[in-house]
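Beneath this line is the structure, given in structure tokens, with notes to follow.
A single protein chain has been omitted from the complex, and every remaining protein chain is retained in its original position.
And now, chain A:
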Amino acid sequence: MSTESTPDRGATPALGRQDIAHLARLARLAVTDEELDRFAGQLGAVLDAVAQVQRADAGDVAPTTHAVPLTNVLRPDVATPSLPRDVVLAGAPAAEDDRFRVPRILGEEE
């Protein structure tokens, strides 16, 4: 998200197996050793393609996050009806005691 101008704007840091493994862990994806190599190459190509944008001289252009120049779009603090619970839980893979049932959470305390 840095907007500072650097001389090597066009350069893309190469993605290593470790980066892919880290991203996969954050995304809760199981990735095999063979896939780590393949994805590193593929994602590297994607980053290279996107990096072309950085070659444009945009030093004094603020990063764009919204195409429409709107600010302060707010709603009044008024409660409106929620969904019926049976409708809500109908979309859940599993439910129990009027709640969403999820697998136990590993590796974390309360």
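Before moving on, here are some points about what is shown:
By our rule, a contact is a pair of C-beta atoms (placed from the backbone, for glycine too) under 8 Å apart; a residue touches a chain by one contact, two chains touch by 3 or more; residues count from 1.
Please note the rule applied: contacts and distances are computed from a predicted model.
From the set "Xanthine dehydrogenase subunit XdhC", "Aspartyl/glutamyl-tRNA(Asn/Gln) amidotransferase subunit B", "Dipeptide/oligopeptide/nickel ABC transporter ATP-binding protein" or "Cytochrome o ubiquinol oxidase operon protein cyoD", the protein name that UniProt assigns to the chain left out of the figure is "Aspartyl/glutamyl-tRNA(Asn/Gln) amidotransferase subunit B". The chain not displayed touches chain A at residues 1, 26-28, 65-66, 68, 70-83, 85, 88-89, 91, 96-105, 107-110.
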